[in-house]
Structure formats: C-alpha cells, structure tokens
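Every protein chain but one is kept in place in this view of the complex.
Chain lettering (A, B, C, D and E) follows the sequence in which the chains are written, and residue indices restart at 1 in each chain.
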Amino acid sequence: MEKLIELFLASGAYNISGGQIVMIFVGLLLLFLAIKKNFEPLLLVPIGFGGILANIPEAGLAYSAVENAAHFAVPEVMNSLAAALNITSTDPKEIINAYHNSSAAEHQAAINAALDGGYANGMLYNFYSVAIGSTAAPLLIFMGVGAMTDFGPLLANPRTLFLGAAAQFGIFATVLGAVGLSSIGVMDFNIQEAAAIGIIGGADGPTAIYVTSLLAPHLLGAIAVAAYSYMALVPLIQPPIMRALTTDAERKIKMHQLRHVTKLEKVLFPIVLLILVALLLPDAAPLLGMFCFGNLMRECGVVDRLSDTAQNALINIVTIFLGLSVGSKLSADKFLDLQTLGIMSLGIVAFCIGTAAGILMAKLMNKMMGGNAINPLIGSAGVSAVPMAARVSNKIGLEYNAQNFLLMHAMGPNVAGVIGSAIAAGVMIKFVSG
Amino acid sequence: MEKLIELFLASGAYNISGGQIVMIFVGLLLLFLAIKKNFEPLLLVPIGFGGILANIPEAGLAYSAVENAAHFAVPEVMNSLAAALNITSTDPKEIINAYHNSSAAEHQAAINAALDGGYANGMLYNFYSVAIGSTAAPLLIFMGVGAMTDFGPLLANPRTLFLGAAAQFGIFATVLGAVGLSSIGVMDFNIQEAAAIGIIGGADGPTAIYVTSLLAPHLLGAIAVAAYSYMALVPLIQPPIMRALTTDAERKIKMHQLRHVTKLEKVLFPIVLLILVALLLPDAAPLLGMFCFGNLMRECGVVDRLSDTAQNALINIVTIFLGLSVGSKLSADKFLDLQTLGIMSLGIVAFCIGTAAGILMAKLMNKMMGGNAINPLIGSAGVSAVPMAARVSNKIGLEYNAQNFLLMHAMGPNVAGVIGSAIAAGVMIKFVSG
Amino acid sequence: MEKLIELFLASGAYNISGGQIVMIFVGLLLLFLAIKKNFEPLLLVPIGFGGILANIPEAGLAYSAVENAAHFAVPEVMNSLAAALNITSTDPKEIINAYHNSSAAEHQAAINAALDGGYANGMLYNFYSVAIGSTAAPLLIFMGVGAMTDFGPLLANPRTLFLGAAAQFGIFATVLGAVGLSSIGVMDFNIQEAAAIGIIGGADGPTAIYVTSLLAPHLLGAIAVAAYSYMALVPLIQPPIMRALTTDAERKIKMHQLRHVTKLEKVLFPIVLLILVALLLPDAAPLLGMFCFGNLMRECGVVDRLSDTAQNALINIVTIFLGLSVGSKLSADKFLDLQTLGIMSLGIVAFCIGTAAGILMAKLMNKMMGGNAINPLIGSAGVSAVPMAARVSNKIGLEYNAQNFLLMHAMGPNVAGVIGSAIAAGVMIKFVSG
Amino acid sequence: MDNLLSDGLELMVFGMGFVAVFLTVLVFATTGMSAVVGKYFPEEPAQPKAKKKAAPAADNDDELVAVMTAAVHKYRS
Amino acid sequence: MDNLLSDGLELMVFGMGFVAVFLTVLVFATTGMSAVVGKYFPEEPAQPKAKKKAAPAADNDDELVAVMTAAVHKYRS
Partner (left out) sequence: MDNLLSDGLELMVFGMGFVAVFLTVLVFATTGMSAVVGKYFPEEPAQPKAKKKAAPAADNDDELVAVMTAAVHKYRS
C-alpha cells in the first residue's frame, strides 16, 4: 500500500504543474503546425516532441544532475551542494542560482555533489550539451546547408549581394527595438538578449541557434521556435509587404537571363568568401567556414561521397539531436515568461523590416540601373529563408506577368541573405559577447 | 636480447589467463551462433567480437585508465592512486575496489593519477562510456525501433494489449525467483540484480541493456548475451509451451479480419502513449519517449528523411558501438562467475513463464469473448521478440489450419509486448534504483 | 568611431602574421593538389580546408581555451592561469609551456581558469579532441577499410605476405635515418618523433595518424600531409625504382592464375589474424582488431547493413572530422618549422626504401621458387597504398607484356602491406611510448 | 534475507499490477482515440493520394529543383 | 538604461555598416574572380564531359573493381 502511495506521489498526474500542462499543449501545437500545416517539419517535429518530453513532470529529462538534485531537495544533498558552491543557504532556488553563476571549479564540485547524491543529467540535457552547448550541431547543419547550396545564380549576378545586405537591416532594427522597449521599461532585455532576438530577422535557423547559444542560451527555446515558425510563415508574411512597397510596373519588370557560370567560379567562390571572412571578421569564421567547407565539397567534384553524407546522413542525424535539444529549452520554467511574448512579437517585426529593407534596396538599385534591370520583388528574398522566400518572389511575379519567372533571379539574393546574416551574427558576437 | 625478452614478457601468449582463453572461446561461440545459426547476428557479431577484444591479454581494451594502472601496478602510480582515493593500502585490488566505491571527486582524482602515470582508457571502455554509460545507445536504438514499428495491427485490435501485459509476468516471476534463490542461499543477487535479470524475460534487447546499465552494470555482459540468445531461440523455446497449453480446437480458431486503420490514428497513437507515460510513470519516459518519437517520425509523413536515417544510418552506427560496448563486459573477471550461470538459467525461465502467461491470458480472453474470438496461439507473441514471436504464432497456427494466417493478429500483442516491457522497466527503475 | 577601431584591431587583416599567410597558401596548395591533381582528395580537401581555418587570425579555431586565453593575455586571466599551473611567471609562453607539461589536475585547473576568463575551445580543437585525441577516428576508418578489403587474393597466395613484410623495411630504415640525422646534429628528433616519421613509409593513412597521435601529436600535421601526399604520388615515385631493380625478363614473368578462395576461408581469416595479434602483439590490437572486425562484418554475410554503414555513412562522417582535425595541426606555430622539411624529406625516403625492399624480396622469392613463379613488379605493392600501388604494378607489367594482368596478384602484397604496417605500428608503440 | 524476499514479492505485485493498469488505461485511451477519429475525422476514400499530399515540402523542393534545372538548361542551350 | 540604448544604436550603425561593407567587398571580389576566370580559364565548350572527368579517383576505383570482378569470374569459370 505504501508503494502504491509512493507510486502515486511520484506520478506525473500528481506532480504536474499548470506551466507544464501549458507547455505540453505548446508542444502539441508545434507538432500540429509541423505535421498538418507543414511548418518546417524537419525542425518543428523534433522541437515540439522534445518540448513535450522536457515537460514530463518528475522525469527531469531537460535538467542537469544539479537541477534534478535541487528539484528533489534532499537535505543532505542540499548541504553538500551548498558546500560545493560556497554558499550558506540550502534553499534549492538559491543553489540553482549559485550554480548558474559559479566558477568552473565550483561548477564541477556541484556536479560531483549531485552525482554523489545519486542524481544524473537528463537525456535531453545531455543531448543539449553535446549538440548545442559545444556549438557543433548548428555548425554541422550549416556545413550541410553549404553542401546543398548552389551559388550559381549569385555568381551570375553578384550585385544581388546588396539585397542580401539590405535585408539584414531587420536584424539591427529589431535589436534597437528590443533595447528601446527595455529603456522605456516595457520589457527587460540586456544587449546580449536583444542581439539574439534580432537574429530571428536573419531568417536562418542554424545561425539563430548558434548566436543564441553563445549570447543568451536561456532564450534558445523561444528564439528557435520563433525563427522556424516565421520562416514557415514567409508565404503569408511577405506578400502584403511586397505588394505595398512596389508599383504595378515594377512588379512586371522582366529580368535578363542569367549568364552561364563555370565550374571553376563555383569552386573558387567559397574560397574567396572564406578568405574575406578571415581578413575582415574572424568571429564569423566558424559559421561561414563550415558553410564554405560544405559548399567546396559540393562543387569540387572529387569528394562526392563526403558531400552526399554531409547533405544526408550527417545533417539528418544532427537535425534529430538539434531539434530535441532545442525542445529541452521549452521547459515551463524557462519558456513561460513575458519575455517569450516579447521575443515572438519582436521576431515578426524583424522579419517584416528585413523584407521591406530588401525590397526598398531592390527599388533603389533598379532606379540607379535605369529602372528596368531589377524586379523589386526579388528584394524580399534577401532575408534568406531559402528557398521559400525565392519561391514567394516567383509566385508574386507570376501573378502580375505570367511569363516572368523570377525564381532563378531571386535565388541570388536568397543565398546572399544566408551570407549576410552570418556576417551580422559575427558582428554581434564580436561586439556583444566580449 | 633484453628487448626480445621484454617483447615476450609483454606478449599475449605469455600473459594469457585461463579465464581469458575460456572467454575467447565464448566469443568465438557467439560468432559461430550469429554467423552459422543466425542468432540475432546484428548484435551478436559485434558482441562476440567485442568479447574477444576485451580478453586480449595486456591490451586492456575494456578497462579504464585506473584499471589499467592497477593491472601493471607500478609502485609510484599505486601510491598516488591510493592518495587520490584516500586509502592507505596500495594493493591493486583494494585500489580498484576503492575506485568503484569512490565519491565523484575521488573518482576524478584517481583518473588524474592514472593519466599522470601514463595510462589511458582502453578503446572499448571509451565506447562503453559514450554508448551505454550515457544511456544514449539503447535509447537511440529504441528510437529506430519505433521508426520501424507499425502499430496498425495493435490499433485495429487494442485488446491485444492485454496479452502484451500478461506476458510481462515472466519478468516479475523471475525477479521473485532470483531473490528466492538468494534467500535460500543458492545464489547471491540483490534486488537490483534480480530486477535486471528479470528484464531478460521482456525479450527486448535495448530495454534489457538500458535497465541493466542503470541497475546492475556489472551484469551487462551476461544479461545482454542471455537476452539476445534467447530471443534467437524463440522458435525453439516457444512451440512446446504453446502446444502444451492449448487445445487442438483453440489452435484452429480463425480470427476476424483486422479493420482498416487510418493514418490519423497512427499519428495520434504515439502521442497518446507518450501522454499516458507522462501522467502515470515518468521513469519510463526516456525509453518510451524515444520509442514514440521514432514512431511519430515514421507515421507523420513529413520528416521521412529523418525517419529513414533513424532506421538506417543512425541505428546501424549505434548498433556497432552498442555491440562492441556490451562485448567489453565479457572480460573474464567480469563474466566468468557463478552468477552468469544463474543469469542464463533464470533468463530462460523468464522467457518460458512470459510465453505461458501470454497464452493463458489469451485463453482467458477467448473464453470471456465467447470462445471463438481469439486464437490463444497469438498470446505467446506478447513477450515481444519482434517479429520472431509473431512469426512463430503464425507458423504453429498454419500447422493446424492451413488457411489461418495469424501473423497480422500476432503483430498486435507482439508490439504490445515492447510497450509492456518498457513499462515494467520503468516500474523497476522507480522502485529498485532509488 | 571607437568601435570601428576596435573592429579593425580585431580584424584578420590587421593581425595576420607572415606564418599564417604562408600556411593559408599551403592550405590552398593542398586544395589545388586534391581538386586539380586528384591527390587523395577525400582526405586532402578536409585537411587543406582545415589548415586554412586553423590559420584564420584571432579566430583561434585550432586552439584550446587555455591557448586562446594566453593569446589574448589579459593580466587577471594570466594570473589565475599561473596560479592554476603552480608557476610564478605570467608570461603567456611560459604558461603554455607549463600547461603542456602539467599534471592532469593542474591541466583541469588551468582549463577552469580559462573558462572562468570567458575563453572557450576552438571548434577545430574540439573536433581534434573527439576524433583524434580519443584515437577513435583512425580506428573507425580502419574498421571501414577492413569492411572494404577483400583478402581473397592474399588467401589464394599467402606467401605474398612476405612481400608485405619486406616493404615495411622502409619504416624502420627511416627511423634509423631520423635518429642518425639527429645524432650528427642536422635535425633534432627524439625516438618517438623518429618512429612517427618512419610510419609514413607504411603508406597507410590511418595507421600513420594513429601512431603519430600516440607518439608525437605535435607532428601530426606534417606527417599526415606527407603520408597522404606521397600515397597520391605512388604512380610517380614507384615506377623508376621498379624499373631500376628488375630485369626485362623478370618484368615479363607471367604468374599462375589464383586459386578459388571459399567463403569460409574469408570468414576465418580475420579471426585467425585477430588471435595471432592477441597472442603475439597486444599493442597492435586496437588497429588490427578494428580492421578484422570490419572485415568480418563484410565477409560473414549476416550483418550487411552494418557493413554497408561502416563502408559508407560512418567512414564518411569520420573522414570529414578526421580531415578537419588533422588540418587543425597545420597552424603556423606548429607546422612552419625546420622539422617539417625534415619530415617531408625522410617520408619520401621511407617510401622509396619500402618500395625497393618489396621488389628485392620479390626477386629473392622468385629466385628461391625457380625463377618463374613471382613477377618482382608485384613486390612494390607491399608498401600498401591500396589500391594505387597494385594498379601501378599492373600498369608497368602491361607495358612489358600486354597479356600479363598483375592486378590480382599485386592485391595480395598490397593488403599484406596494410597488416605489415599495423604490426610495425604496434611494435613501435610498444617500445617507444613506454 | 527475508527483507529481500519481501522486496521481491512486493515488486512483483506492484510491478505486474502497474503494467496491467497502464495497459488497460492504454486500451481505453486507444479505443477512445480511434472512436473520436472515426467519428470526427473519417479518412477520405482515396487514401493513396492522401499519402502523396502528406509531404508537400519535399514535393515543393522537387518542383523547385525541376524548375531550376529547366531554367539552367534553357539559359545554357 | 540610456547606456543600453546607446549600445543598441551603436550596434545597429556599426553592425549594418559592417554587413554593407563586407558584402560590397564580396561583390568586388566575386566580380574580379569571375573576370579572371573568364579571361584566363575559360571553360571548354563540351562541359558535360568535363564534369565526368572531375572524379577520376572514383572512376578508377570502379574500373579496378570491374577488372577485379572480371578476373575473379574468369578464374572461377
């Protein structure tokens, strides 16, 4: 009978908190959006599922050994944790606080105390440490994306890089918005958090995860969910902005056929880009280095088996772990917060500003080139969200001129946007983390 | 000349112990069974080979740095190990003992002392730590199994879940048997060890490895070998029990065609199961969570590339490391023990009891449903051992009624048995490890 | 304005050293050789690219947290590093030196101090630790190579093993050369370094990387680059030696057809080899154990899905990380050294001596067997470099006798050379590391 | 020793009981879920086509690639 | 708080400026690279064949396997 009560007292049904119930519904909502509405399912299925796992009461899958020890709060273990962390209070909350602010040696001592108490890291916590804590997973995804990216359209018309630059304005405007809201007291973001939120406007999942894991890991759940959700919403978010900012005549501009790009140019491009990164912004080297490496494997033609693996088995394996790891940050105590609402709102603002900036830049360039060279509809593709944004440009273009295929022209700014947001990421890591 | 003697003194031929010779033959026997007799070759080839590697004298492939240091027993290193572990004796055996019972900080200090002495972890020890010590490998295998499992037959006839429940009786009866033998002094198992042995009756490899790695890691070699060997022997073990417990009339019962199961039901099932686990038994969440995740990836239809990877590249990679890691526990000093004999004997008892319980439950259900609804032969499939046990049900059924295909009907209890033993695993982890 | 200056002061263009420029060109040269000249591209593309990444100024991708801290040399961090390492100097160079020679506990304390100072391991450093520091990557590559190797030609004519033995003379002669040069003061290699250099003559990439990572990890960059470059140059290096050491009549010898080899022989061969290794040279057990495991998976016929994964997804993933990790050792301060020149020179000598020794042994065997049994051209294949060296034997043979296909005959010594150099590796690890 | 035996007995009773309860609840939950699905979300008869629609992302990408390839060829010929 | 706002403003100005500068440099570098390639390394007309030559290692291995397979068959028949 005693055991039955024990079992009940340890069951999820008895222990579940309101927050966990809400977050399980959030996880189910993400699964619904991914499966039924096809919102970036490769990421949102693992993220949503990981979010549910992270909120299973008493299982502690998303927690470190020390957090799990603090949850159960056995007095002796609290005592040895307090001793390890050099604090006098044995209150679990203060212990967790001290743990997060401890020196590396205290950190290790606290872990030892928790292990001695019989607690262990949860499965998702381990996945997070290996995949995201090490920064390996977003970099490997970027390598795979590089191996999937064809820079041909960009090389045929390098000026589309300007569009990829302009669209990053959404990132920085949002940073300003976030600190502005904090200045007037509506929200409470520091500059690191503001930078991580801004990167949602980069419309590039791995970049957002990489930057956030370095600058504001506690916001990773909200930022990753926002980034992938809004990317999935590109076909809804962008068209009204595109229509509002362009004239009918502009939307009908037919662009010149792209010139043929040689294999050698494609092989040299990732090397040129890498060397520029090395010379100008070393902080972007991990992201763009892996991206260029993937692209070089693709284009060089002599390591096809490596390129295939980078695009398939490896990126799939990493995606599974990355998604579950992001999901581990959807635990109620980390996600259910006014900040999350702020992040979701600012994120969509970032997207809209980026889209608008890309289109306005395209209009400007078109004007400067005589008014008939660039269809401004391809400017919105500069936010990246490859290849969705380019497809949206194509679709809107076809609505106004059924003979005008903009897809290839939009692929240029589209991949330029990937480079642009990685550069923006490097700048922010440089200025904000140090 | 000196070097020649040194070489000879360090050779395997000079140092090999009787136990190592025996264990190398055990490894060869496992390879023979796997390759010639087709006993679960995907696991037993790596396990058998790993077992041979673990018993190569002087190579220390299966040992940690500290164990390797203790094996060579250089006095200064023994002194610093004793100091690290806060004991006075420098006897290698006592050092190993103290090491296994040390606090996390002493553990780390001992490792440091061994590294300073020039010793390193063996290759198989590293594989074990990463694959099984972290519990990652059995969970990833379970994810892959989930991605391979079709719950259609179960959904068409959910009552077959009762058969999967009943067959788990083998697990608990064996636990009782193991503690009983210990009570009367024949064997010497504690409750953790008894629980790990019982799980052999679950007829599910990754579940057995997961539970054993948590409750009784020193028995992992024997338990994994028993579990996979007996699963391979299902076509020999089950038929006599099936024939003994059923009447001729029962064996000829023809079951109704299974109804069509919709895609939506298949998508929702892993979610329903996950939520029940979350509410009722959080300790089963890692195992069943990963299982449900794999199954959702399979059924949702929007992440086929992740599902394919989970079923192929990822599960294959993990299987290689899991098998070699299990093999590392076949070193002579850990495997050659009276306990191993006890484990092998109790394991087969568990299998037989589970089979019998499944059949008796099927007979009972059949009686309660009018005597013509359930062919009791499908009850034995409730032990899991997917899909072997279901195939055995089908084969015996055809012997008595050449028109009666029981395969699909037996797949229901078969996959129910996987769920049942994962639940049993959760209960045991809950009650026995704390 | 301040920020602009900060950005410039932190840019690669401002900080780049002459050594880094040179090494970036070395990286580009390796990429050129790999892509245009097809020099072992699977390895040299990742190595070359990793080499460029490792030399991006200020990015510190190839450095540990402590090295990165010492690079920026913030006074407080230097103080805490000095305290952690128990030295009084806070000079970065002395700190790095003390770090490399520290005990395991001091090592950990220094890492903690660097982490507390806000420094982290570079991405490539992490890859190196996981892939090569653990010795896992070369062993897994060897497993994959085993799964790709057909021992049929060797089994049909086991005497070709003698050719594989003879060709390893290049290894040991080079060791003697390296210590000789050091004795007379031209170079300055210790015995560990000499052994690692000699292994280049084994013409086997993973073996060279494994041995070097154990005996002289600081030379890994030069040795790996030399090993793979010279393997690619086999078609240029070997033919002149082959022509010089053989007579026209010898080159025209037509060898007997190889007998048919049964499946059982192929299954038993890796087991026989493993048991010999276990009995005679446990230090070769990791390398040859994984090699035999891969080959057994290939030949046993019951674990094809594991064998396929070992030959494809797994070996490709490991190759990517191995290559980038080797590239991390091409940082200017580790590679640009007179030693590197010595290594490149001695490496090619090793290749030439090995080739010559193989041919001379083939001539001797041919003499002893009546002068018409063995075409000495197959002797050069004994250096390994599978399958390039065997193809060279075949090509030269066809030049002199258009009907004489030596390819299959040369595959025997070719794979024997893999075994031979792994044995040589074991001997050197045994004698030189302890 | 008696203690061990009683532990084992208790584990058997509660363990087997819990397994039975859990799977019984699962039977009800599954049956209920299937009933709700059958009533409110019946499957359209043309099931094979429904399957194809399930992965529009992939399809779209394929389409994209096809368009891109076609475009490239056109520009080059 | 003012400090935070000025930090944000500074980040915007320098960040956006740097992105613009970097991509502008990249436009020039890419254009220059393409010009050099076009002038000194023009692609031969028969491009599809060039592609095939690109992976001689693999080709050679295939050829090797073919030779070996043929040889094995010959010796066994």
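Heads up, the rule we're going with is that contacts are C-beta pairs under 8 Å (C-beta built on N, C-alpha and C of every residue); 3 or more make two chains touch, one makes a residue touch a chain.
This structure is a prediction, so every number in the text was calculated from the model and none was measured.
S.K.: Using the touch definition given at the top, which of the shown chains does the missing chain touch?
M.R.: Listed by label, the shown chains it touches are B, C.
S.K.: Using the touch definition from the top, which of C:S183, C:Q257 or C:N372 touches the missing chain?
M.R.: Hidden-chain contact among the options goes to C:S183.
S.K.: Could you tell which one of C:A10, C:A73 or C:L268 touches the chain left off the display?
M.R.: Missing-chain contact among the listed residues: C:L268.
S.K.: Out of B:G12, B:P41, B:G122 or B:G354, which touches the unshown chain?
M.R.: Hidden-chain contact among the options goes to B:P41.
S.K.: When the complex is taken as a whole, what residues of chain B touch the one chain not shown?
M.R.: Answer for chain B: residues 3-4, 7, 38, 41-42, 150, 152, 257-260, 387, 391, 405, 407-408, 411 touch the chain left out.
S.K.: Applying the definition given at the start, please give the residues of chain C touching the unseen chain.
M.R.: Touching the missing chain: residues 154-155, 158-159, 161-162, 164-165, 168-169, 171-173, 175-176, 178-180, 182-183, 190-191, 194-195, 261-265, 268-269, 272-273, 276, 280-281, 301-302, 304-305, 416, 419-420, 423-424, 427-428, 431-432.
Simple rule for what comes next: only the chains that are shown with their structure count from here on.
S.K.: Given the touch definition stated above, what is the smallest step count connecting chain B to chain C?
M.R.: 1
S.K.: Treat each pair of touching chains as one step and give the shortest count from chain C to chain D.
M.R.: The fewest touching-chain steps linking chain C to chain D number 2.
S.K.: Which neighbours do chain A and chain C have in common?
M.R.: B, E
S.K.: For chain A and chain E, let me know how many angstrom lie between their CA-based centres, rounded off.
M.R.: Those two chain centres are 25 Å apart.
S.K.: On a C-alpha centroid basis, what's the spacing between chain C and chain E, in Å?
M.R.: Averaging C-alpha atoms per chain gives centres 27 Å apart.
S.K.: Could you tell me which residues belong to chain C and also touch two or more other chains?
M.R.: Those would be 3, 7, 38, 41-42, 313.
S.K.: List, in ascending order, every residue of chain D touching at least 2 other chains.
M.R.: 14, 18, 57
S.K.: On the basis of the stated criterion, which chains touch which? Give every pair.
M.R.: By the stated definition, chains touch in these pairs: A-B, A-C, A-D, A-E, B-C, B-D, C-E.
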